[in-house]
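Here it is, the structure, as structure tokens.
Left out: one protein chain. Kept in place: all the others.
Labels run A and B following the written order; every chain starts at residue 1.
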Amino acid sequence: MADDALIVVSNLVKRFGPKVVLRGLEFTVKPGEFVALLGPNGAGKTTFLRILSSLSSPTLGRVRVAGHELPRQAAAVRQRLGVVSHLPLLYGDLTAEENLRFYGRMYGVAALERRITEVLALVGLAPRRRDLVRTFSRGMQQRLAIGRAIIHDPEVLLLDEPHTGLDQDACDMLDQILTQVAARGRTVVMTSHDLTRVEDLASRFDVLTRGSIRATTSRQDMPRDGLLAFYRRSLEAAKTDPGAAQ
Amino acid sequence: MKARSRVLLGLDVVTLLVMAAATYMVFIYAPVERTMGLVQKVFYFHVAAGWTGMLGFLAAVVAGIAYLATRKSSWDLVGLGAIEIGLVFALINIITGSIWARPIWNTWWTWDPRLTTATIMELVYAAYLMLRQGIEDPERRARFGAVYAIVGFISVPLTFFSIRIYRTIHPVVIGGGDPTVSGSFSMTPAMGATFGVALVAFSFLFASLLWHRIRLGQLGAQVEQLKLKLMH
Partner (left out) sequence: MSAFLRAMGAVVWKDLAAELRSRELISSMLVFALLVILIFNFALELDASARANVTSGVLWVTFVFAGTLGLNRSLAIEKDRGCLDGLLLAPVDRTAIYFGKAAANLVFILVVAAIVLPVYSVLYNTNLFAQPGVLLVILLGAEGYTAVGTLLATMAVQTRTRDILLPILLFPVVIPVLVAAVKATSGYLQALPLDEIRPWLNLLVTYDLVFTAAAFMVFEYVVEE
């Protein structure tokens, strides 16, 4: 099972000084899965995603992404990874295409100009390609951020609460783009504290609370109207779990 | 833990004894210098304090490199403790120097390379403490502290040489010097012995203080951990 997995995390512990944020987290993702990581604020979702994306190193435990160990083989992992955080990671004084050109160069993307046109079309920003990013709305910035994250066509896309601060229209557009990315067979891991944001997108739902994955279910196993009950139940169960109270 | 605290107690006792011996030798055993008189006695603890300061800053660089290589938080404690102690002794060094300079050079202060470098060094390590204060995450605090301890230490000799190219009036007692420099003197054997004992005493003092400081830091970390446990 672990052989064909794209992401394998076992017994992951992350401490900040005396504070334990992740406690023995186990997590496996197969190629092509769209995993929603659900959990309340402060559950450790962002920390976990930062470790998966090689920005932070684990205190203990094993993390393998696309066949490479973190943090030792970080460069190889980075080549296969796209990351969208709740900050856009874009330069306001550069245009949309200049931002993509910069990141494309950093990743050594071949035939970069064609790829930029392709990506801008995918995220629906082709008409604004020569406009400064600082003039973009939050929604447009977030779409461009996805474009930035997939400029090198990564196998895995990690998203940390990408819907934060977006209005309904912008959210719908974001979901459309993500659906297209997932339809191309890319593996996606996305965190959210809000189930309604991800229930139509994900193929699998993991509940992360108090530093470890407490429950998991998939679209096949769970009818859509059962998801909310499942999420609430998992959060309740974690509160009374003696293993979490340390 | 128990065996270690016994060794530490032993170290404290030895430190106390050598410090007492050094004090005795400075005030009673060592002869009074002919031209400068009593004020020359500042010299023993002045140089010993400067030595201890440098020892602290050097230890901090070693601890900094060790921390970056191993990421063990105990190295960070060593580095922080060494710099805190180094700062205090470097300050003692400057102040005792001033006390000596007043009658000998007829001024509390002069922009001589050693004085200036010593002062800039104090500022470097004060900046080190301010850097640490501005960081919440203990891991990042340790990392940045280690990097700055290394950068700061490398800058010290360059600072010294940059000011050295101006003419110096600071006496060079050890390694022979220019006898025309005001305040230089040659040591008699008794003075040399006193000086040696003072150096040893201050080195012991440094080791003992550093050990206590590390122990304090470890206990502090334990308290933090217990607090966090209680809150949950």
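By our rule, a contact is a pair of C-beta atoms (placed from the backbone, for glycine too) under 8 Å apart; a residue touches a chain by one contact, two chains touch by 3 or more.
From a predicted model like this one, the values you see are computed outputs, not experimental measurements.
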Which of B:Tyr29, B:Trp51 or B:Phe144 touches the missing chain? It is B:Phe144
Note that chain A touches the absent chain at residues 50, 53-57, 75-76, 78-79, 81, 83, 85, 87-94, 98, 102-103, 105-108, 132, 148
Considering the entire assembly, which residues of chain B contact the chain that has been omitted?
68, 120, 123-124, 127, 130-131, 133-136, 139-140, 143-144, 146-148, 150-152, 154-155, 158-159, 161-163, 165
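Everything below uses one rule, namely that only the chains that are shown with their structure count from here on.
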Could you tell me the distance, in whole angstrom, between the mean C-alpha positions of chain A and chain B?
50
In the complex with chain A, residue positions of chain B that touch it
137-139, 221, 224-225, 228-229, 232
List the residues on chain A that touch chain B in their complex, please.
16-19, 245-246
